[in-house]
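First the structure, which I've put down as structure tokens, then a few questions once you've had a look.
All protein chains but one are shown at their positions in the complex.
Let's turn to chain A:
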Amino acid sequence: MLAFIIKRLGQSVLVMLVVALISFIMFRYVGDPVASLVSQEATMADQAQLRERLGLNDPVHEQFFRFLGNAVQGQFGISYRLQTPVSELILSRLPATLELAFTSVVIALTLGILLGVFTALNPKSWASAGIMAFSLVGVSLPTFLIGIGLIYIFAVELQWLPSFGRGQVVSLGGWWRTGFLTESGLRSIILPAITLSLFQMTLIMRLVRAEMMEVLRQDYIKFARARGLSKRAINFGHALKNTLVPVITITGLQLGSVIAFAIITETVFQWPGVGSLFVNSVAVVDVPVMAAYLMFIAFVFVVINLIVDILYYIVDPRLRVGGSARGT
């Protein structure tokens, strides 16, 4: 187990290095950083001095290692647009994105698995047919349309929920500002969380349904029935656990993309998260922010993949070391 985790960790570090290289190349070669930093009246001498101060005349590998060293300490330079350190910017936006992602992941997983199991166990019922039809809508409608639709119905017409922003936030331990503790914060998160979770939820549901129907056809389920086990033990003990093995992978990757691609939802709802920070930075070619965002997203995916691998290892005994057949 330990060797397995160390091996996976090594691979994760490798992936992060590659991403850092791409991020560095973007930072260094997409446009001239000096030109973006200095004012228009700066003389050639001023520019040369800045170039020297930023270390841009050093050999490329030295610059890269310096970039890496700074990145490890969470320093990605200073935003061109806002003139504040990028790490501070991202940290101040991160809680909003993480809270949104967490809420929508919980919604997607709970509803997705429940509905998936229900439709797999009652494939012929009217309710299942309705859920399946509804899920098609969830899969095929683009996120921004769903968001705008929800805003129109619940914020404009019914006026039940706010249409944008995070509502009131409470500061926790200095830098973490949460919306979970105020009524307006909770009300504000409902619409964006539903919007963000809808696609994942329908995907998980369809995946669980297809996988579970496949598992229910297996011989070991028939054998479990032939042993007279109770319906609950068969469906939730034997079938669901086997269903989750392949579902874990896809779901893990999808959860990464919930955080990474919250951009659209955050834009539609003007949610002050990392995604909208990125969109604003792209508009003005704020390269340090973009580079840092790239590293951040890669980090999220690497961590989630690591967790998925370890989960897999825990759920499926066939992957554990020393699992070869013995005896005749």
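Please note the rule applied: contacts are C-beta pairs under 8 Å (C-beta built on N, C-alpha and C of every residue); 3 or more make two chains touch, one makes a residue touch a chain; residues count from 1.
Just so it is clear, contacts and distances are computed from a predicted model.
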Query - From "Alcohol dehydrogenase", "ABC transporter ATP-binding protein", "Dihydroxyacetone kinase, C-terminal domain" or "RNA polymerase sigma-70 factor, ECF subfamily", the hidden chain's UniProt protein name - result: "ABC transporter ATP-binding protein"
Query - Chain not shown: contacting residue from A:Tyr152, A:Tyr220 or A:Phe236 - result: A:Tyr220
**Report entry** Contact with the hidden chain (one of A:Thr119, A:Thr195, A:Asn242 or A:Asn305)
**Finding:** A:Asn242
Query raised in the report: Among A:Leu98, A:Leu141, A:Leu229 or A:Ile250, which residue is in contact with the omitted chain in the full complex?
Result: A:Leu229
Query raised in the report: In the complete complex, which positions of chain A touch the hidden chain?
Result: 218-220, 222-231, 233, 237-238, 241-242, 245, 315-318, 323-328
